[in-house]
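The complex is shown incomplete by one protein chain, all other protein chains being positioned as in the whole.
The block that comes next holds chain A.
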């Protein structure tokens, strides 16, 4: 470890973990500041990491390696099992790493001032930090086994967050979440082991491009990966854990779940599915595309009939992740870049939407659309923010949500052929339906006669949590290069 960037890589994962450990021994009154402090400290390595990018010697080589991380750390961990502690960051993972760091900080600060009802806030903060460590580890791993380990680390804390601080039906929802995703994890484990055994290594850098794997192995492994990640993302029809989990989870739980946890699925599909088993990906792409479009349409149609605020937003995630998966399924540079952008945009916008939904539910003590109404009269600022988030989420050009969705459609058109053209048309229609249900939501919540009165005051911590998301939604919408800057080379290398 003689390189500052290697230290930073470890620090990004270790700081939240250390924070969580420290929380367990500190008195409860120090919990809030400590957790927020560690979450903020974890942002430092995240901010430093991109400076490693410019040392990109490999990036400009004639035949660059398939994965060329800006910063890399490779330690032998369990030599007998060929297990390496291999971390690295590149343009594909970095936006998600940054998003994770930001959302965790916002959630910690929010929890510090607005602890949800349920267990002790100290435990919740600790769990948030463990989640952060697990998620960052997943995004940074360049070793399949390590990837799997981090992937699993996130499972139980999220279970505990839902079961401990959730709504009335929280235990059932949490159980469903954990069992369903555990089922996905089992498949992931089998897939990882299949690849590792056949290729004799679990190093993602070495494996990318499907080197050393026969066609049959790739098909089998991709099928396993695809189902595993489809559960996490989630892809219709493997999504039904999501609405329950979101509806019952506390606000910060929903934000982390929608904001970054789902992204582990789509990221995994890109990095592991498409990267390690490209032949399998090519083989399954049409099916994946069809399911993605089904998710877009089903998600939008179901949203049209939802009567609960958080459940509606949860289902909207199904549709949005459908666009991301459509982008991936096209296996074009355009599509995968659109997917990466869509990932980040969805994290920002849906994070904001869940924060706002939580704020409305806290104030009105109901999330039933029929009981809400007239928000623009009683709480104009809140209504304005909700309107902004909803309009961003329906993919208004100029805001973050547009790029991912529009260019997923463009990528499908680019792919050409009857099937992909039909998919493009259906996805575009899904975009119109998305507008329909968000406008219905706004009409029920902000317009019309006043339902349940809502206090208009917005606390400082709420501004602290929301303002960065609003600003970034606008910024990514206006300057998509913020996310895309370093993605084109790694993505091209990935699908070559």
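Quick note on the criterion: a residue touches a chain if its C-beta (ideal position, glycine included) is under 8 Å from a C-beta of that chain, and two chains touch if they have at least 3 such contacts; residues count from 1.
One rule holds for everything that comes next: contacts and distances are computed from a predicted model.
**Student:** Assign the chain not included in the display its UniProt protein name, restricting the answer to "Arsenite efflux ATP-binding protein ArsA", "Phosphate transport system permease protein PstA", "Protein FixC" or "NADH-quinone oxidoreductase subunit L".
**Tutor:** "NADH-quinone oxidoreductase subunit L"
**Student:** Considering the whole complex, which of A:111, A:337, A:350 or A:393 touches the chain not shown?
**Tutor:** A:337
**Student:** For the full complex, which residue in A:74, A:152 or A:377 touches the chain that was left out?
**Tutor:** A:377
**Student:** Which of these touches the unseen chain: A:24, A:120, A:214 or A:240?
**Tutor:** Residue touching the absent chain, from the options given: A:240.
**Student:** If I consider the whole complex, including the chain that's not displayed, which of A:4, A:18, A:44 or A:425 touches that chain?
**Tutor:** Considering the complete complex, A:425 is the one touching the chain left out.
**Student:** Which positions on chain A touch the chain that was left off?
**Tutor:** 176, 179-180, 236-237, 239-241, 297-298, 301-302, 304-306, 332-338, 341, 376-377, 380-381, 384, 387, 391, 396-398, 402-403, 406-407, 409-411, 413-414, 424-425, 428-429, 431-433, 435-436, 439-440, 443, 447-448, 479-481, 484, 488
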